[in-house]
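Got a structure here, written out as structure tokens. Questions coming.
== chain A ==
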Amino acid sequence: MKAAILLVLACLGACSSGRQADLPAIKQIRSAAAEWALVNREAARGRLTAPYAIGMRKAVREEIATQAHTLRPGSPAAPIAAALLALPDDTAPDPIARRVARLRQIEAALEPA
Partner candidate 1 sequence: MSPRDRIQLVGGLLDLPILDIEGRYCGIVDDVELEEADDELRVKALLVGPGAYRGRLPAWAFNLLCRVAGARITRVPWDAIERVTGAVVLTVSAATCGLHRSEDKARRLIPRGGAM
Partner candidate 2 sequence: MNLLEITLGIMTAVGGFVDISELVFAAQAGSNYGYALIWVFALATIGIMVMSEMSGRIAAVAKQPVFNLIRHRLGLKLGLVTLIASLVSNLITCAAEIGGTAIILHLLTGAPMLLMAVAMLAVLIATIWILPFKWIERAYGLLGLVMIVFAVALVKINPPWGAIAAGFVPQVPPGLSTGGMIRFAYFGVAIISAVMFPYEVYFYSSGGIEEKWGFKDLPINRLTCIVGFALGSLLSISILSGSAQLFAPLHVDPQLPGSAALQAELPMGRTGLVLALLGMLFAVAGAAIETCLANAYSLAQFFGWEWGRHRKPWEAPRFTIAWILLFLLAFAIVATGVDVMRLVEYAVLFSVLVLPLTYLPLLLLASDRHFMRAHRNGMLANGLGWLYFVVIVAAAVAAVPLFLLTSGGQG
């Protein structure tokens, strides 16, 4: 029974294409970047405490860096992640939001039908 389950799981794993294997990481990068944009938007409006804004920015950047590391070479999301990490922590929300939109396009192209 155990062997049958493992065989099924192995087949399922082998069936996913290389590009689609990046999909979870791309979603995480997109979400973290969207959250970063939200934090910076609210911080610019003076609605966040300094420790919260600083702590959340650091956390989302770490998340983006961690997920970017797992992308395959040649992944279309890799340069976007690199561009995000090159932005200053307290950058305006719009540059981040543009890259979020681009990541969503890549996600949509990779999502299985």
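The candidate set was assembled so that all candidates are chains of the complex that A comes from, given by their letters.
By definition in this document, a residue touches a chain if its C-beta (ideal position, glycine included) is under 8 Å from a C-beta of that chain, and two chains touch if they have at least 3 such contacts; residues count from 1.
From a predicted model like this one, the values you see are computed outputs, not experimental measurements.
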| item | value |
| --- | --- |
| In-complex contact of chain A, chosen from 1 or 2 | 2 |
| Residues on chain A engaged by candidate 2 in the complex (per definition of touch) | 5, 9, 12, 23-24, 27-28, 30-32, 34-35, 37-39, 42, 46-52, 54-56, 59-60, 63, 100, 104, 111-113 |
